[in-house]
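Of the protein chains in this complex, one is absent; all others appear in place.
The chains carry the letters A and B, assigned in the order they are written, with residues numbered from 1 in each.
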Amino acid sequence: MLRFVLRRLALLVPVLVGLSILLFAWVRALPGDPARSLLGERATPEGIARVNESYGFDQPLVQQYITYVTALLHGDFGSSIQTGQPVMDSFGERFPATLELGFVALMIAVVVGVPLGYLAARHQGRVLDTAVVSGSLLGVVTPVFFLAILLKLVFADKLGWLPTALRQDPRVDATHVTYFYVLDGLLTREWDASWDAIIHLVLPALALATIPLAIIVRITRASVAEVMNEDFVRTAEAKGLSRSTISRRHVLRNALLPVVTTIGLQAGLLFSGAVLTETVFAFNGIGQYLFEAIGQRDYPVLQGFIIFIAIVYSLINLTVDLAYGVIDPRVRTQ
Amino acid sequence: MSIQIPPAALAPDTLDSEEEHGVGLWRGAFRRMRRNPTAIVGALIVLGFLLVAIFGPLLTSYQPGSAEWSGQVTPTSVPGPSENHWLGLDRFGSDMWTQLVYGARQSLVYGVVSTALGLTVGAALGAIAGGFGAIGGRFGTWVDTAIMRVVDIMLAIPSLLLAVSIAAVLGQNKYSIMIAVGVAQVPIFARLLRGSMLGQGQADYVLAAGALGLRKRRIVIGHVMPNSIGPTIVQATLNLATAIIEVAALSYLGLGEADPAVAEWGRMLVAAQDRFDVAPRLAILPGIAIAVTALGFTLFGEALREALDPRTRK
Partner (left out) sequence: MLFRRPSTRFATIGLAVAALVLSGCAQSQRDEGSSDGGGTFVFAGSAEPVTFDPFFASDGETFRPARQIFEGLVGTKPGTADPAPALAKDWQVSDDGLTYTFDLQDGVTFHDGTDFNADAVCFNFDRWYNMPESAQTDDLTYYYGALFRGFATGDRADAAIYDSCTADDELTATIKLKKPFAGFIAALSLPALSMQSPTALKKYQDDSASNPRTTEYSTSHPTGTGPFEFESFERGKQVTLARYDDYWGEPAKVDKAVIVAIEDPKARADALRSGEIDGFDLVGPADVGPLEDEGFTIVNRDAFNVLYLGMNQAVKPLDDIKVRQAIAYALNKEEIISASMAPETQPAIEFIPEIVNGFTSDVPKYDYDPEKAKQLLKEAGADGATIEFNYPTGVSRPYMPQPEDTFNVIRTQLEAVGLNIKPVADQWDPDYLEKIQGTKDHGIHLLGWTGDYNDTDNFLGVFFGAKTNEWGFENDKIFGDLDKARAIPTPEEQEPLYEDINREVMEYLPGVPLGHPVPSLAFDSSVKGFQQSPVQDEPWNTISLEQ
């Protein structure tokens, strides 16, 4: 087991090294002049020259690379051009928001998706099956930012049932410990703060949930269908076990396995969706931060994030593989 | 953003090549699809989309992105359906129907080019990796591993970020999004082809041919590769749907061609946002167009996969 983990971690290293080199080359290949980006309309030739000198933009490429790598090894992932704040600090401040959002979205998708998938498998090939599959697919093919705008227009603007923006009402007094606002409210017993955070989560999470929903529905459907045809189910039936016992014990457990497997993939998709959704609701997670960074061409931010995401993503996949390895011993021998 | 389930999560072998081979496989698949309502719906949508995209200029007499009637648009009103413009004007003063029709063209071009790019490069990489891996030996395994390392790097980043990075480097022109989305699809095809090639490496017929004395290379090229065509077509269809959505997402983020009036569905969504209160149809029409088109390709692709997959055949 330990060897498995170590081997996987070792494989991570060349990937990250290669990525950092690629990213360095990438930032330098980008169009646009970082000094001019920094100064905007106020740029003058002298001003630009001063910035270049001060920040080392005019140094030879090799020199810049050395500076970059040294900083990376010290844990300095760069600072935003716009605000000067270290990328990792910004990330740390906003990550809980997106994590909270993603978690809720995934929960919604599982709670709604697994039963729907089961239904579809039971009525495979018939109209209900097509309806469920098409319905969940419709959620995913609708661009998530479009869906977010629609949800906001209907439920927040026109009907006024839910708030239109932000993570929390500015007037609610909330103490933040973990920066997971719902959790913080519960920890500090500020129930109204917790509730306020929940209602601000509803619409963005619903929009985001449509992404994993389709996958979960279809995975559940596929694996339920597969298991239901397996010999051991028929044998159990022949032995007289009631059908409800069979399903609960065997079918669902086997069906949930692939859902767990794809959580790594889902995390990546949820993250991409968050970049497009958070801005609509001014949700202030890393999704929105990245969206702004792309728009403002704040490349150090993107660069730092990509490396960090690569690490997180790889670790998630590793964890999932480990979990799968625990559950299914066949995998471990690879 | 991939919207399909990776094949590995569904079933390890997607093709039992012992049972049906060549034309019989396709004829059987086609028969099964005819009976499947999902396939029919998908096929109809795809057909509709292709017709509109290909015969676009015949369906409208106006030019796309012309902004000819910009004088009629004000910050608080956008002319709706009228005699000359059956879907009204868009935010910049072009004819909405024309924008949608030419937008279908753009989506088709963007989708096909990027998927073709992803497919050729990805399939080539995956086939090489898988082929060498199937042959085995030290050199073969080395090639396999090296290529898949590169693929791993690409997969380590969420595909949207990958596409954004590439589009940013390529600058604000119409090729950047196509290439970016295409490159982001390379890992999917690479994995698919490699898996398919390796999976078949253990198949009975390959072992038998090997015992008969056929050289490994000929087995790979002559038999293993053709059997990978089916899943590749399925993946390409599904990826086309993803490509259409990803192109819209990249436009939303402000990448690609800078001209905001250009007829492309993602662009139209961006422009429609700040007039949403006043004229929701500006956003709803392209949004539905994207969703329905992607849905059609996905349904068709999924149905095709199921039809080709021996395990779900009853």
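Convention: a contact is a pair of C-beta atoms (placed from the backbone, for glycine too) under 8 Å apart; a residue touches a chain by one contact, two chains touch by 3 or more.
Note that the coordinates shown come from a computational prediction; the quantities given were computed from them, not determined experimentally.
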Handout entry: Touch with the omitted chain, as defined above, among A:Ser134, A:Gln266 or A:Asn284
Key = A:Asn284
Problem - Missing-partner contacts on chain B, residue numbers - result: 67, 70-71, 73-76, 92-93, 171-172, 254, 257-261, 271, 273-278
Handout entry: Residues in chain A touching the chain absent from view
Key = 30-33, 36-44, 47, 50-51, 54-55, 79, 82-86, 90, 93-94, 97, 111-112, 114-116, 118-119, 122, 152, 156-157, 160-171, 176, 195, 198-199, 202, 243-244, 246-248, 251, 279-282, 284-285, 288-289, 292, 295-297
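Basically, only the chains that are shown with their structure count from here on.
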Problem - Contacting residues of chain A [partner chain B, same complex] - result: 11, 14-15, 18-19, 22, 26, 29-31, 125, 127, 129-130, 133-134, 137-138, 140-143, 145-146, 149-150, 153, 157, 211, 214-215, 218-219, 222-223, 225-226, 258, 261-262, 265, 268-269, 271-273, 275-276, 290-291, 294-295, 297, 299, 302, 305-306, 309-310, 313-314
Exercise for the section: In the complex, go through chain B and note every residue touching chain A. Expected result: 1-3, 5-6, 9-11, 36-38, 41, 149-150, 152-153, 156-161, 164-165, 168-169, 171-172, 241, 245, 248-249, 252-255, 266, 269, 273, 276-277, 280, 283-284, 287, 290-292, 294-295, 298-299, 302, 311-312
